[in-house]
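Just one protein chain is left out here, and the rest sit where they should.
Up next is subunit A:
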């Protein structure tokens, strides 16, 4: 959610039950402003909160002019002092995929993972146990990246692509209409498109190149991994991801208010196919 409209956004996203306490809200309002100034971001998003056992991580993201460029991620434990996280790499993601369980809440905590590796010494081949230590910070980076790639969404029309390349925020976006808001096809993944080039030419002919340049949610696997609901008596549409429980996207149809927030344990719901 945009840091500029933080209070309203938190109010709209409160249907999922988890939000921020007043002291955290107040700290965020001040600190995100300072972050924007210090790092020279054009837009700062409050990404959400990852619940750990000892402490919670508060995550923010900074965007430059081009909305689809890789975002910079910052984390904080007290909503005041923010530290920049390194960008996620493929190696990090594969390395941390073996770690399971909750986040501890301490960025320097190390997870130990023992692996059996075959070692060759001359003619002998034996297996040795190697203990790999993974820092929680690395895990945090990779989880945030995975969540962003999988479930960060934005309504159709909120961004538009100019012919020069960069993607801009659409100032004339008036919000989706009520009927459009209930369809999954009106929402896009907020990332570089992957499925788009697989569309047939016929489908591509219907697309508007300035607005439809990202993947829509329609073809997400598994089907039904999004729950669309109307709250507040049909005045608010809320999308909740079932794959990463804790991600809530809200949008008030007919207005510009939209955004997403993740408040959860940072674990993927691998049981989703059984639960649907």
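Criterion: contacts are C-beta pairs under 8 Å (C-beta built on N, C-alpha and C of every residue); 3 or more make two chains touch, one makes a residue touch a chain; residues count from 1.
The rule is simple: contacts and distances are computed from a predicted model.
Per UniProt, the protein behind the absent chain is "Radial spoke head 6-like protein A"; the candidates were "Cis-aconitate decarboxylase", "DNA primase large subunit C-terminal domain-containing protein", "Small ribosomal subunit protein uS9m" or "Radial spoke head 6-like protein A". Interface note for the absent chain: among A:30, A:117, A:185 or A:234, the touching residue is A:234. Residue in contact with the omitted chain (choice from A:120, A:179 or A:200): A:179.
Taking the complete complex into account, residues 11, 14-24, 49, 51, 53-54, 78, 100-102, 160, 162, 168, 170-172, 177-179, 210, 224, 227-235, 240, 242, 245, 264-265, 270-271, 274-276 of subunit A touch the chain not shown.
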